[in-house]
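Of the protein chains in this complex, all but one are displayed in their positions.
All chains are identified by letter, namely A and B, in their written order; residue positions are counted from 1 within each chain.
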Amino acid sequence: MKGVFVHHTATVEKHANIGKGTKIWHYAHVREFCDIGKNSVLGHCGFVDTWVKIGDNVKMGNKVSVFRGVTIEDDVLVGPHVTFTNDLYPRSGGEWKIIKTLVRKGASIGANSTIICGVTIGSHAMVGGGSVVTKDIPDHGMVYGNPAKLKGFVCLCGDYLEHVKRGRTAVEMRCHRCRKTFKIGIQDYKKLER
Amino acid sequence: MKGVFVHHTATVEKHANIGKGTKIWHYAHVREFCDIGKNSVLGHCGFVDTWVKIGDNVKMGNKVSVFRGVTIEDDVLVGPHVTFTNDLYPRSGGEWKIIKTLVRKGASIGANSTIICGVTIGSHAMVGGGSVVTKDIPDHGMVYGNPAKLKGFVCLCGDYLEHVKRGRTAVEMRCHRCRKTFKIGIQDYKKLER
Partner (left out) sequence: MKGVFVHHTATVEKHANIGKGTKIWHYAHVREFCDIGKNSVLGHCGFVDTWVKIGDNVKMGNKVSVFRGVTIEDDVLVGPHVTFTNDLYPRSGGEWKIIKTLVRKGASIGANSTIICGVTIGSHAMVGGGSVVTKDIPDHGMVYGNPAKLKGFVCLCGDYLEHVKRGRTAVEMRCHRCRKTFKIGIQDYKKLER
């Protein structure tokens, strides 16, 4: 793999596909048949399972675990100690069905969060540190807690969006910090849990 | 240790007792004087402390930490990133008393859960991902949250048990999926927290 940096203490299995500019750090383990895009990072003790798909510019912190069935699009940040899952009825023996999870482009997952399989984390959404995500998060949604609840919407920069005005099908919101405006669909807006 | 697989990056101390068919994966650390049974697994960056007792067919995911004072019976699943504890009053210096924890046969502990020492996790119980377990869980009990609360009962297969009928000393319950029936003691049933 040309242009891929693998720290000499890491383990990358044959048949792992890793894009140019990606860095695999200390004691990480990357399994065969996964795809990791370009300019991504897997931190200290990170783990990427077989058949996982990870995009470009994805930053995965220390001790992240990404299991089979998970897809992570471009520009996602996965904070340290985050773990995904892929089994809703985990047992030591017996049958086992992999449940899929999708993290859309530009989303961020805060440190030490647990992602219960079967959910979609929307584009540019943000999951607060220590959350347990048990249901879908809309695009730009900000969630936190155990279980994680939708508490607001965030900008591309990560800061809060403020309510500007409500239309028939969408709510116009503006970034507290960088003043960009976004339209949040009324169905998503109504999911806010105060 | 004949018939034990230890990945070449893992550290297994002398005087660790590990049964046939057990696998110790990348960067894991198994300390001396522990017992791990047959056909068990310790995942990437897992840790098993001195004097820990672990049964047969126990699956421990990535980055699990099992400390002295913990006993895990046969057929238990310990999800990724789960940590046990063994000290109720942790301080950097001073006295230190180990508090015991027991995980009974066939139980499952969801990803990234924290087990506060002193509890018994009942046979075939299930702990949802991201939980903080602070009290005993009855056999077949399903708990989740921080602190973890008893929310239902589960089958051997892990799916929910439905209430069939209440007797004088037990409630008859049937698996939603595989239709097996179980009797849940009335004292355990009353612990449900809605």
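We take it that a residue touches a chain if its C-beta (ideal position, glycine included) is under 8 Å from a C-beta of that chain, and two chains touch if they have at least 3 such contacts.
Remember, it's a predicted structure, so these values are computed and weren't measured experimentally.
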item: Touch with the omitted chain, as defined above, among A:L77, A:V133, A:V171 or A:I184; value: A:L77
item: Sole residue of A:K23, A:H44 or A:R68 that reaches the chain not shown, by the stated touch rule; value: A:H44
item: Sole residue of A:K38, A:K59, A:K135 or A:K183 that reaches the chain not shown, by the stated touch rule; value: A:K59
item: Positions on chain A contacted by the hidden chain, ascending; value: 9, 26-27, 44-45, 57-59, 61-63, 75-77, 79-81, 106, 108, 110-112, 126, 128-130, 145-146, 156-159
item: Contact set of chain B toward the excluded chain (per top definition); value: 9, 11, 27, 29, 45, 47, 63, 65, 67, 81, 83-85, 88-95, 112-114, 116, 131-132, 146-147
